[in-house]
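Presented below is the structure to which this report refers.
A single protein chain has been omitted from the complex, and every remaining protein chain is retained in its original position.
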Amino acid sequence: MNPAERMNPADLGIGPVPAKARLRNRLLVSTVGIAGLILCGLLLWNYLSFREHLTEEAQVRARFLADGAADRIDATLSGLQSLVDGMALSLSATSLDLTLEQMRTLQREALHQQPGLYGTTFAWLPERKPPDWGALAPFSYRDGDRLAYHDLAHDGLDYLDEDWFALPRFLGRAVWTEPYIHYTGKRMVTYSVPVWLASPDGPLLAGVVTSDIELDWLDRLLADLPLGEQGYALLISRNGVYISHPTDTIAMRESVFSLAEARGDPGLRQVGQSMLSGDPGMRPWIGWATGEKSWLAWGRLSTTGWTSAVVISQTQLDREIARLTQLQALAGGGGLILLFLAVGWIARSITRPITALSEAAPGIAAGNLDAPLPAPKGQDEIARLTTIFHAMRDRLKQYIADLEETTAARERINGELRIASDIQMDLVPKTFPAFPERNDMDLCAIIQPAREVGGDFYDFMLLDEEHVFLAIADVSGKGVPAALFMAVARSLLRAEAKIDRNPGRMLERLNDTLAEHNDACMFVTLFCAVVCLSDGTVTYANAGHNPPLWLRTTGSIEWIDSPTGIAAGPMAGLQYDTGHIQLAAGDGLLLYTDGVNEATDPDNQLFGNERLLERLHASQSLSCRETLDALLADILAHTGEAEQFDDITMMMFRRLS
Amino acid sequence: MDIFCEKQSDALIFVVRGRLDGSTAPALQEQLISQLDTASTIIIDCSALDYMASAGLRVLLLATKQCKKAGRPFGICSLKDEVLEVFKLSGFIAIIETFNSREQALAKLASPA
Partner (left out) sequence: MFHANPAHGFWVRALVLLAGMAVFQPCLGETLQPQDHAAPPAQVRIALQWIPQSQFAGFYLAQQQGFYAAAGAEVTFVHANARRSSLEHLQDGEAELATVFLTDAMVAAAGAHDSPNAAHPVLIGQLVQRSNLMLLAWKDQGIEHLQDLSGHRISLWTGPFSAAIRTLLAERQIEYEPIPQNATVNLFLHGGVAACAAMEYNEYHRIWQAGVDEDRLTGFLLRDLGFDFPEDGLYARSDWLQHNHALAQRLWQATLAGWEYARAHPEQAVDLVLAEAERARVLTNRPHERWMLEHLLASIFPETAGESPTAGRLSPAAYTATAQALIASGLISEALPLTRFCPDCCAEDGPDEPC
């Protein structure tokens, strides 16, 4: 293929690959896209399950911390409680048979033992006081580092109206008072236990033992609870009053209910009632200070009946989860970028040879077999494809080279055949008028060879002054073998015609000679005649050839179709009869091969005998040459563009006077 | 041109369809010559043969000669008029046995009369 035949790849309709369709981009988009989707799904799932889990945990923690706080406060208070219970019991057991001094010693001992104790009292119901006691309500307490003493009844009997005395007195049981603010400014609570004396009428109240306990340590204890940034703890009394609260102005002044009232929030009041009900509980909550979604959990102190509660921020938890999720998303995003790069790199390494191949292939498709192809790398499918592509290109090159060679060879053969054809044409006499010196006959012949060398020939010669020899033949097959066979047949025929003027015997001898060494079974149809010019006698013989036409001056045209024999060549020993006719002056003979009547038009319609006869009828006054020219023109008009596979060979003879 | 081979009671029947000319004759020749020895009787069914050129005649002639040499019956049958005309014209109708129908050919050739 020469370079001029190469095409521009664009002319093949092969454009560059659009960015969207490029393998690498598709690989990138699909891989990273799917990974991104999975990542998003994972993050969402993670976030949701995390939130659920943490929320659950926050609730558990809130409950745990509320109970824990209650337990820790109880642990401290119950120590003091049992001390006072013990004092009351022992006082009761000894029927209060002790002096004021002994009582004060006992109180000092208690204060020594219990650092958490601020003070302790034994207050008589006035009418039970033994006369030898110099005080109604001896009170020992701490004054800084030292212990102090005071008779609470020093200024009168007002203590009888205090809750710490009145409550156990009228309730008949030990009581934790509502917390109060001591004159020292400290929050305190008093635990009071009635002391009973046996009497015939049943136990009689003798007085009350109390212990005063500072509460400021509660704040520290609650502050130490691990509640998170926005979490806080609180403690409320039996009456709902805040004992400890992160907001100073609330503690000891406000109760859950006063706040509910101030806020006009009946829901809060209900919460307060639940918290004071004695049962531990939990509920969603909006933090007051922060306005954040939280969890409120509470538990009850078994000693004082107070309620400890913790608030744990759900919003903060959510923020932490969101932060965590953000971190994960960030890490995921980083991973995604890494994946993007990695996939990009892998895709590039995969598609680079493909891209190179796809860029090189159009050149090959366009005919540029020398266009560089990428070298195969590695052992993967693409390397294999590239190798195959290489092989294909090489094979294509080889094939084209072979094709060129074959074509050259064929051209050569064709050239040689043309030469053979030329030689063949040279064999037949082509100079007309053939016998210009003679006016007793008109003779003309035409051979129109087909593209492929055929085996038609005609021949004529003057045997002597009076006899002319005419022959037309058609050798079976085409090409060089036919041409050779034709040459042989013609030479033999000429030779035979000179030896014996009887056409039948001529053909018998010709046949015998041809049949020798004719394994290929080639044959020739042949008509030959010897015309006596002086009297018009024609002797002839036919070896399987088309019967010639006898064009009589009367206007009739007859087929000379008998006798006829078998085509010459296939087997020896055939008989050929010789026929006779008498030509009048002006009568003519038309000898032709089947290339004439079997000439086909593009629709495969034969030229046929009808048309042949019609033309001949119309051309009676014309010379042989004019007749053949007209006939040939008719035939060519009939065939048109259709290629003819047979030679068109015609010879016309007319006897003139 | 298409060639089909059929076996029918010891006879190998070649059904030739289309045009038998210089370009297609070699194919028929190759098939015929290579399979001549595979059957006792060879028949060529020309019922679908539209055209026969001299090259085709030559192949049939060749086959006839070979079969004759091997003493194997050979014939052609069901020729269309145009093809039969070629046979008559070339005179080969005297050399190659022709039959009007396949049945006739089988009856004459396959049964050892």
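Going in written order, the chains are labelled A and B, and every chain counts its residues from 1.
In the analysis below, contacts are C-beta pairs under 8 Å (C-beta built on N, C-alpha and C of every residue); 3 or more make two chains touch, one makes a residue touch a chain.
These numbers were taken from a predicted model, which means no experiment stands behind them.
Engineer: What are the shown chains that the left-out chain touches?
Structural biologist: Taking every chain of the complex into account, the missing one touches A.
Engineer: Of the residues listed, A:Asp143, A:Asp158 or A:Glu643, which one is in contact with the missing chain?
Structural biologist: A:Asp158
Engineer: Based on the whole complex, identify which of A:Ala93, A:Ala148 or A:Ala262 touches the chain you can't see.
Structural biologist: With A:Ala93, A:Ala148 or A:Ala262 as choices, the missing chain is touched by A:Ala262.
Engineer: From the listed residues A:Ser82, A:Ser95, A:Gln273 or A:Ser534, report the one that touches the chain absent from this view.
Structural biologist: The missing chain is touched by A:Gln273.
Engineer: Can you tell me which of A:Arg238, A:Arg283 or A:Arg611 touches the chain that was removed from the display?
Structural biologist: Checking each option in A:Arg238, A:Arg283 or A:Arg611, the one touching the absent chain turns out to be A:Arg238.
Engineer: Which residue among A:Ile181, A:Ala365 or A:Ala585 touches the omitted chain?
Structural biologist: For the chain that is not drawn, the touching residue is A:Ile181.
Engineer: Using the touch rule from the top, list residues of subunit A that touch the missing partner.
Structural biologist: With respect to the unshown chain, the touching residues of subunit A are 155-156, 158, 160-163, 166-167, 170-171, 175, 177-178, 180-181, 183, 238-241, 252-258, 261-262, 269, 272-273, 276.
Just so we're on the same page, only the chains that are shown with their structure count from here on.
Engineer: Hey, which residues of subunit A end up touching subunit B in the complex?
Structural biologist: My answer: residues 452, 455, 474-479, 520-523, 525, 543-546, 564-567, 570-571, 645-646.
Engineer: If you look only at subunit B, which of its residues touch subunit A in the complex?
Structural biologist: 21-22, 25, 53-55, 57-58, 61-62, 65, 89-92, 94-95
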